[in-house]
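The next block holds one structure in the form of structure tokens; read it before the comments.
Of the protein chains in this complex, all but one are displayed in their positions.
For clarity, chains are labelled A and B in written order, and residue numbers in each chain start from 1.
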Amino acid sequence: MTLLGKLTLQAIPLHEPLPLFSGLAVVIIALAVVAWVIAKGYLPYLWREWITSVDHKRIGVMYCILAGVMLLRGFIDAIMMRTQQAMAYNAPGFLPPSHFDQVFSAHGTIMIFFVAMPFVIGLMNVVVPLQLGVRDVAFPTLNSVSFWLTAAGALLVNLSLVVGEFDKMGWLPYPPLSELAYSPGVGVDYYCWSLQISGIGTLMTGINFVTTILKLRAPGMHYTRMPMFCWTALASNLLIVAAFPVLTATLAMLLLDRYVGFHFFTDTGGGNSMMFMNLIWAWGHPEVYILALPAFGIYSEVVSTFSSKPLFGYRSMIYATMAICIISFMVWLHHFFTMGAGADVNSIFGIASMIIAVPTGVKIFNWLFTMYGGSVRFNTPMLWSIGFIVTFAIGGMTGVLLAVPPADFQLHNSVFLVAHFHNVIIGAVLFGVFAGYIYWFPKAFGFTLDERLGRWAFWLWLIGFWVAWGPGYVVGLEGMTRRLQHYDVAEWRPWLIVAEVGVVIILLGIVAQIAQIVVSVRTREQRRDVTGDPWDGRNLEWSTASPPPPFNFAVLPDVTDQEPYWDMKARAREIGQLTRPEPNYEPIHMPRNSPTGFVTAFLATVTGFALIWHIWWLVVLGLVGAYATFVVFAWRDHDEELIPAEEVARLDRANRAARSAALAHRQLRRESQRESSQ
Amino acid sequence: MSAEGTALRAGRDPYHIGHAPSTGVPEYTGHGAGGPAPKRIVVGYGFWIFILSDVILFSCFFATYTVLIDARNGGPGPQQLFDLHNTAIETACLLLSSFTCGMTSLAVARHNLLWTEITLAITGLLGLTFLGLEAHEFHALVALGAGPTRSAFLTAFFALVGCHGAHVTCGILWLGTMMAQFPAKGFKETIRHRYLCFSLFWHALDIIWIGIFTVVYLIGIITP
Partner (left out) sequence: MSSHREDFDEFDLGSRVGEDQVVGAAPSEAPPTLRSELRSYLTGLALAAALTAAAFWALDEHVIYGPGIVMALIVFGLAQVGVHLVFFLHLTTSPDNTNNALALAFGVLIVSLIFFGSIWVMYHMNQNMIPVKALMEMRGG
């Protein structure tokens, strides 16, 4: 047994220019960033304020940054695939098959697990405690552990580019191909271990948020007074708690097959590969609702704020959300209609899949009715929401089409299917998180983003998306199957070239988004959010300063109705001053920062890497280290720190002064308008 | 707010389904509208949700076991392999350990270090006995050529029962840590909360074992 297990120098792709150079580029950029941070002396600040932070706002921002960076990686994979398919008509293209396979697998894995999930979880992290009127989530240190474990998973997947290979089976490694006999390399192991690690992080997030939403709310906030985003966050996190154990179990079974010769899914010894598909999709379908539900919640917030109206049909929204939550666990077989369960089983799941469109339709009508009769402001988040309604409605309809088993028999695993799920995921989830980050950016950072570049980004994305994926429906109906490295059907070629144009337009959209952030940071003083309420918001997060103090609220708000902040504001505007007098400031206990999350993730990465490469002594070390971390954490005497009353007062008074000034200014303007109109 | 008052209101739309709530805090307890819940409740509830997620994990292994139960690959089945006497003793060990764990809860509530340590030690010993018996059973099966790589049925059996055993092992490690923490840290709030989580975990393990001995061993023995 060698010291480094299966790891040899051959794991590094020295003879393959594409991964070699891209890997090198990433390593150089990463090292440059780290060097810059250290040279500028930012490391202590980063360690103290971000890496060891257990503050939900900081953790949420880090999640979103991780998601944004991984979006770039996943998008580069997308460009490679589109380009390959545009080129490879009766030609080999530039990506050899084994690379193409890894690219489409990495693309899917990264986009779902390390872009969509972290983005959605990040936004929930930043916003939910603020909307609930509380100081933090239920388990702040666990929150930090969750984030860092997700980052560890992302790191492992990206490591596979440079050391070893990734899996080639797509984003779900179906056996028997993914079994050891047919995939002896480390690719599937990279996939499985990185998802096991980040999966634990996600499960912890689910537990954290379910507990927070159900047990930690401001006084007076009944369930029917919670903002819609918190309801969808609850539904999504309940699904996380329900579904992620299934993922953990299924990947564990695959790993047991690969590592110890078990026979869960092998094609020998009595194993049943179909059970893998069954279990993995029992996770996989709730997973997409885990992504979509918070996005729906974002739209509820954005549409009501920018229509200057309360959300239409709040109660029906709750029923629709919880109905989607429950039904989403009853439709999973529609991902494998063609696997042969027979007509009876197929029809029941087909009907259930069609039924789940109904509550979704209810939600869309509620958003439309919210806009109707409101004074709509077309800020960028509102544009994203309208783009979503159009895009997602069409994508959802193709989904109902696919829910019909006979139709699915023709279209399963065709590009029609691929177009459908890109349509719904980009239309609902991606547009949603884009709307969300622009909407809540000023809350997190204290200044709004540049509107003009935001609009450019939106239109480029919207047009680019339809140019890229509209053709997908067409070639799918013309018979093109997914994941083709090359093809020889002349009809498909023009469409695939159009798709390539589309992806270039999206690339411009992404450039616009990056430019928006760069420009906005440079000119941030012009768009400072002084009062904490740049959009005339309706829920409690807009009652805090931008960015909020670490304790969120100096005094937990008393909630007497839905949209508590809107009522407060309306009364304040009536009387021309803040409704509540200055409170008796008291010292506040906040949880202490802790390196537990970072250390746990570091050990997880090391252990994961060791497991992938069969470096057994390192695995033992990693596990011992994990137990030691738990003991050290369990042994600490001080888990809270006190923020003195003076500090609380200083921060709160500053915000109160800004808001009073804004109110007075508003009053003056109103009076001068009245005078000038007389 | 008296218990009778609560009961009276409960009959009259306590969840305000019929109309929007106008003011104030609801009369019923347990709905979190009285502000953030105390730490003990938050910790207990969070861990309860974790237990449920763990039960869902086990249900996947149960489902896989039931699906693969007939995939013998020409090898032995439950009737040839299971020793019910062993199972009965394992069951008794776990059930008793659940009881002694309950005794520990009583001791912790009364801040009695001696009884906490004694009952924890007995719980741990019973748990170790369970693990020893299970390891012995596994070893015997492997020696018979009926190890987990023999057939899909045996794979599923070893995975399900082994997963439970792995959880018990983690539980014993946790128990040992608690036995060290009580003398070192006393009965501080955080230590008591940690113990609450441990006892939830330990009881849940016994609940899972009920499923295992019923579905795997007992039903396995009588079905052909």
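As a convention for this text, a contact is a pair of C-beta atoms (placed from the backbone, for glycine too) under 8 Å apart; a residue touches a chain by one contact, two chains touch by 3 or more.
These numbers were taken from a predicted model, which means no experiment stands behind them.
> Which one touches the absent chain: A:Met330, A:Leu621, A:Ala645 or A:Ala662?
A:Met330
> So which bits of chain A touch the chain we can't see?
Where chain A meets the chain not shown: residues 214-215, 238, 242, 246, 272, 274-275, 278-279, 282, 326, 329-330, 332-333, 339-342, 344-345.
> Would you write out the residues of chain B that touch the absent chain, in ascending order?
1-3, 6, 10, 25, 28-32, 34-35, 37-38, 40-45, 48-49, 52, 55-56, 59-60, 62-64, 66-67, 84, 88, 91-92, 95-96, 98-99, 101-103, 105-106, 108-110, 189, 192, 196, 199-200, 203, 206-207, 210-211, 213-215, 218-219, 221-223
To be clear about the criterion, only the chains that are shown with their structure count from here on.
> Quick one: in the complex, what on chain B touches chain A?
Contacts found on chain B: 16, 20-26, 31-37, 41-42, 45-46, 49-50, 52-54, 56-57, 60-61, 63-64, 67-68, 71-73, 148-156, 158-159, 173, 177, 181, 184-185, 190, 194.
> Which positions of chain A touch chain B when the two form their complex?
Counting only chain A, the residues touching chain B are 134, 138-139, 203, 206-208, 210-211, 214-225, 241-242, 244-246, 248-250, 253, 256, 260-264, 266, 269-272, 275, 279, 556, 560-562, 627, 630-631, 634-635, 637, 639.
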